[in-house]
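Excluded from the complex is one protein chain; the other protein chains are retained at their positions.
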Amino acid sequence: MTEAIYSLRPLLAVLVSAIAIPLIVASYRRPNVREGWSVAAALAKFGIIASMLPAVLAGEEFRWSFGAYVPGVEFALRADALGMLFALLASFLWVFTAFYATGYMRGLDEHSQTRFFAAFAGSLSAAVGIAFAENLLTIFVFYELLSVATYPLVAHNEDEEARIAGRKYLAYTFFGGGVLVLGGTVLVFALAGTTTFGETAAGLATADPTLARAAFAMLAAGFGVKAALMPAHSWLPDAMVAPTPVSGLLHAVAVVKSGVFGIARVVLDVFGPELVTDLGVGVLLAALAAFTLTVASIIALRQDRLKARLAYSTISQLSYIILGLGVLGPTAIKGALLHIPAHAFMKLTLFFCAGIIHVETHTDYISEMDGIGKRMPLTMTAFAVAAAGMAGIPLIAGFVSKWFLLIGSVETGQAVFALVLLVSGVLNIAYFWPIVYGAFFESADTADEKPLVRGPFGGHTPVPDGGTRSGESPVDRSEETNYAVDRNPSDHHSEEAHEEHDAHHGGPGPDGWQWAGWTGAEGSWLMLGPILAIAAGSVVLGIVPYEAVFLELIEQIVAGVSA
Amino acid sequence: MNVVVDLLTTQYTYALFALLMGIGLYMMVASENLVKKVIGLNVFQTALFLFFVSSAYVVGGSAPIVPSGASGRFVSPLPQVIVLTAIVVGVALTAVALSLIVRIYGEYGTLREEALREVRADE
Partner (left out) sequence: MSDATLAPIGLIVVPIIAAALSLAAGLVRDRSGWMVALAALLVEAVLMIWLVDAVYRGPGRLVHELGAYGRPGSDGFAVGIELVADELSVLVVVLISVVSLGVLAISRRGGPRGNAFYSAYLLLAGGLMGVSLTGDLFNMFVFLEIVGLATYTLVAADRSAESAVAALKYLLIGTTGASLFLVGVGYLFLATGTLNMADLAAMLAGEPSFVEEALYGDTLVVAGFGFITAGLLVKSAIFPLHTWQPDAYSAAADSVTVYISALASTVAAYAFARVMLTVFTPAFFEVNPIAATAIVTLASVSIVAGSVLAVMQRRVKRMLAYSSVSQFGLIIAAIGIAVHPAAVDAGIPFAGIERTAAEFAVIGTAIHLVGHGLIKGGLFAAVGTIARTEGARTVAEYAELGRRAPVRSAAIAVLALALVGVPPTVGFLGKWYIALGAVGAGLWPLAVVIFASTVLTLTYVARLLERLYFTPRSVALPDRVAADGGTAAAGEPISPTVGAIVVIVLATIGVVALGFAGTEVTEALDPFIAEVFNS
């Protein structure tokens, strides 16, 4: 452990958005002021974290401690390279999400916006707390607080679907957190006498291997719930009933990444790569991740709802990271850690595109999106860029991380995982390409059937005469999977509040899509701006990952771990 | 065999204590009438008094009131003090229990547990 500089900055980074909560609540009558607090808090948070970056890159760490929380364990925050990675990512993306969420919520005239923005601020506070936690107990505290803060966001719509999704979310995350992570933490403390990251490996190495393996399993499973590792993944598609900014920042970036981050801490700092290899648990983790990877990609193919498809894509992509952490070896770890920001940028772009499409055209189904490139050219271009990155096309963020993962698998002699990654890459293309192609190169009346969606293995039963699909909106969805996100549009709200959004009337309308031009007439700039910015970010990350800071941080992390 | 004889001749009070405790508990559980339950409680507590008093007994001892300068054998006073206190406690409890029963009777018109349950279930 390097000698840390005592500083209030990690604490401030966590608290700045917590302080914003009462301010947001107090300004409930003045929406602009209220949203202003969110933006200000986001900028301040990013500023504080960015100010610590140069020193961290030079090898120093910032530390703040409350003192002993329970005897033997301090409640402490430490900004080290791994923590900076996550904190930087979350706070940077929150700045854009704050604007996007404003545009989104206003575009739909949503209810309870104050509660929404307040809970959002709280969630980011908890996320940065997770990033900077110095030991397992502190990370557990913030992990639970994150569950509490994000629950109101999941159940935001207050209809039956949202409540069911909320209950499931609470059940999964509290089981993962309150039971498994706590159990693992207590076990580690009992075995090693400490829970501080980087200092536990010595004690664990001398402990009974069965108990050490049990501790690893509990911690990995506990964090794995939030990371949507199968079989604990099903809360994520259900949580897509939440408004899209929530699905985007929280369920593609903050919440799930905190789960993955937790696993990274466990593998790299609690046990250390050597001990993980000695105990033999790395392979199991990698195998589970590989399974999740593949199965989630296959399920994604069948989804007709855009957000559902993106949800399963998220589950799949998160397992890339876990795979890299399970394979171990410096290159694989590098790839895994780089995929954290890479996937975040790309997935956020995709979700934001889905959101703006919903706001502007009320379209949620892929089968209705043929030709939508005409109506929303900028959006779909961003979508195409991000989708290409997900598939691993060079020059966009996903390529470099995938490359490292492939090499890492081969390097450590576990080439089967490389094969899995390649197969998944093909599947990625398979489920993203039709959307992009359909958007730009087809129109509503000339579109073909989507065979995987309509076919015998897929979402709908085929039309009895087996012929072409007529241009009407798809109606009978009763055969679809019984996930909440499939039963109702993602931002369904109660009838009394929004009569004009009553019937689901997505799709192109009687005259097809209207050409909107490239100057942004397609939607509000509050939403378009962030989309384009983040899409551009994913390109930057793909072209110059080192200069874009993340790879530099990651190389430092890997060097520190291998030492 | 010897044990049983010994029990019945010299330690019968303890056997009686156990018996009374059982009777009291049975009354509390099995009686329908609320007043009888309270009586059962009293029997239960009386069994305890018996236990303590018999534990104080010293063969050939007299009551533990010592005139000044006297000597000789006395039974142990401490358990008797315990019993006095416990009797007082028991009286207070019985009083509270009976006053509650008066109120219950006034409202529901019955003291039978079954009937009470039906009447209250309708509420």
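Just so it is clear, A and B label the chains in written order, and each chain counts residues from 1 on its own.
In this text, a residue touches a chain if its C-beta (ideal position, glycine included) is under 8 Å from a C-beta of that chain, and two chains touch if they have at least 3 such contacts.
Note that the structure is predicted; figures quoted are calculated from it, not measured.
For the chain excluded from display, the touched partners among the shown chains of the whole complex are A, B. Across the entire complex, the residue among A:Leu93, A:Val128, A:Leu187 or A:Val253 in touch with the chain not shown is A:Leu187.
Seen from chain A, the chain kept out of the figure touches residues 66-73, 75, 137, 140-141, 144-145, 148, 152, 155, 158, 160, 162-163, 166-167, 170-171, 174-175, 178-180, 182-183, 186-187, 189-190, 193-194, 494.
The chain not shown here touches chain B at positions 21, 25, 28, 34, 37-38, 41, 44-45, 48, 51-52, 55, 78-79, 82, 85-86, 89, 92-93, 96-97, 100-101, 103-104, 106-108, 116, 120, 123.
As a working rule, only the chains that are shown with their structure count from here on.
One finds 69 Å separating the Cα centroids of chain A and chain B.
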